[in-house]
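One protein chain omitted, others in place.
Chain IDs A and B follow the sequence of writing; residue 1 opens each chain.
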Amino acid sequence: MTRSGLELRGVELRVDGQVHIHRTDVALAPQGFNILLGPTLAGKTTLMRLMAGLLKPTAGEVWFHGRNVTAVPVRARGVAMVYQQFINYGHQSVYENIASPLRVARASRAEIKARVGRIAELLQLSPLLDRRPAELSGGQQQRTALARALVKDAGLVLLDEPLANLDYKLREALRDELPRLFADRDCTVVYATTEPGEALLLGGHTATVHEGRVTQFGATSTVYRRPVDLLAARAFSDPPMNSAPVVKRGGNFELGGVTAWPAQRALAGLADGPYTVGLRPHRVQPLAGGATGAVTVEGRVAIAEISGSESVVHFDLHGSTWVSQSHGVHAFDVGTMAAFSLDVSRALYFAPDGRCVGSAED
Amino acid sequence: MSGRTPNQKAWWLVLPVVVLVAFNAVIPLMTVVNYSVQETFGDNQFFFEGVTWFEQILHSSRFHEALQRQLLFTAIVLAIELPLGVAIALAMPRRGAWASVCLVLMAMPLLIPWNVVGAMWNILALPDIGLLGHSLNAMGFDYNFTRQPLSAWLTLITMDVWHWTSLVVLLAYAGLSAIPNAFYQAARIDGASGWAVFCFIQLPKMKRVLMIAVLLRFMDSFMIYTEAIVLTGGGPGNATSLLSIDLVKIALGQFDLGPAAAMSLIYFLIILLLSWVFYTVMTRDEPQ
Partner (left out) sequence: MARIGLKDLRHSYGPAPQAESDWALKRLDLSFADGSANALLGPSGCGKTTLLNIISGLLRPSEGSVWFDDRDVTALPADAREIAQVFQFPVVYDTMSVYDNLAFPLRNRGVPAAAIDHRVREIAALLDLEDTLQRRASGLTADGKQKISLGRGLVRSDVNVIMFDEPLTVIDPELKWRLRSKLKELHRRIGLTMIYVTHDQTEALTFADRVIVMNEGVVVQAGTPVELFERPQHTFVGHFIGSPGMNLLPATFDGGVARFAGHAVQMSVAPRAVPANAQLQIGVRPEFVSFADTGIPVSIVKVADAGRFRVVETRHAGFSIRLLVGEDAKLPSERACLRFDPSFTQLYVDGWRLGEQPR
């Protein structure tokens, strides 16, 4: 673990004077998953291309295994990439598809056979080696693409939304498989996704990406629970995180001039003034018939969705939309008023500039 | 500023193309421009004439008549081939073995060398021994394309339609094949009539390929030479002397290099201008 993986040192990318990637300093974890989490067009793919060497940074350096590789061409870097689209050679068998990087590297026939066999076993492709990609399901096609990326033992593997085009259940199965595949490999894995749930379940480290800027990099659960700013906090939004203006006055936080709660010990020292409170949807729970919680609010129900195991309710409160996510089935009539309990002991607080100034748990 | 250092080596890779284009287009064009402002005599003597040739041509009734014949020919041919081509494409089966058979049949006329097409139709239409010409006369039509201008025109147009409608068919067919099935299903559910399906789905989706078809057919028919010269030789008289035929008569027949060069340039500019007009009109309301 002491060995360094991939590092971006002051990397910046401008195209025709426009900043595409803002100055970025990130040292990726050499083992395990490094997740780039952000919406479409946030710059995840561009970052990957910079890491791979497909793009040269306008400023800054790319280091790999303690070596400056900024000027090293892609071919000489030992990089493998898997894309959202299942890219395979349609006219070749699955075996030939997987073997192709080894053939390019002029491996011996026996070695190719052994290595393709091993990787096919790992990805459950062994019975399909004689087929053509067109005869496979989407999941099998993407596994073939993954096998081709894995077979050459690249030091850096870049996975660009590899599960996005798969059926729901297949996605779940491959998401479980992926970390195991890389568990005992000596390579740095970078994984881009738009889905917060995927990032959380894959674990490892996460970089939240917003409009060409890496807003935070750290262990995934840390980024989720201790975001440095609003942008990083909102990166995990499925459903979106609740955020609303509050005012700190004396020892209390006031929401919409109606609801107030005392600032916890760690937050008591904050200067009075406007802040933004952030509460994840599962920290906002519906209250049944007349019950009250520590902090209770009443909002008008805008959307109510029940999925069999949980209920998601959107409601309007003081002009902003709040979301509550709760276990079990809670029926709501759209347009009616309903009471919700806010678990402010788990709230995050942000200064007007977006910086996270503290969480109630500190 | 740019992240990519421009690699100057790339210019060497482009060089062959530059040379090729120079020899193919630029140099011949410059030669023509050069000739068009000079008077030549044997012995390689050249005298600068300025725009004399251009003035002469633009005022000559011979040029005007040839241009009118040319415009008429192109207009008729376009008016027949486009609707006919689209109609055939609509009638062709979309999939299955018959689709392939139809495509091969359609492609056939396009594979025949142009001078052969002219020769074929010439023989076919000969009033005494040609199958078509003889049959028409036997049926009581007074048909002789070497003597009567009307017969000559009809033969020329029929030949062009036979030769080139396939191109429109193939392009329109490609356009139709690219329409997803969901569009037809949606239209059925929306209660659209067959005519509405044609107007609101098929025609708009074929628009781009039809534009290419119009441009290609316009340019080709405007420059028609080989088939026409083999079939009618511009006759009877000058009845089918289209622009290109007339041009060759001047350039080679009379060896008036200067006027021929000037006429070539005018011809070239007319095609350029009309193509541009077609293109602009047809792409006018495309979204950006």
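Quick note on the criterion: a residue touches a chain if its C-beta (ideal position, glycine included) is under 8 Å from a C-beta of that chain, and two chains touch if they have at least 3 such contacts.
What you are looking at is a predicted structure, and each value in this text was computed from that prediction instead of being measured.
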{"item": "Option from B:27, B:116 or B:196 whose C-beta touches the chain left out", "value": "B:196"}
{"item": "Omitted-chain contact residue, chosen from A:86, A:217 or A:236", "value": "A:236"}
{"item": "Touch residues of subunit B, complete complex, unshown partner", "value": "180, 182-183, 185-186, 188-193, 196, 199-201, 204-205, 285, 287-288"}
{"item": "For subunit A, residues in touch with the removed chain", "value": "40, 137-138, 167-170, 172, 194, 196-197, 200-201, 203, 220-221, 224, 236, 238-239, 280-282, 302-303, 305-309, 312, 314, 325, 327, 329, 334"}
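Rule of thumb we're sticking to: only the chains that are shown with their structure count from here on.
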{"item": "Where subunit A and subunit B are represented by their mean Cα positions, the distance between them in whole Å", "value": "57"}
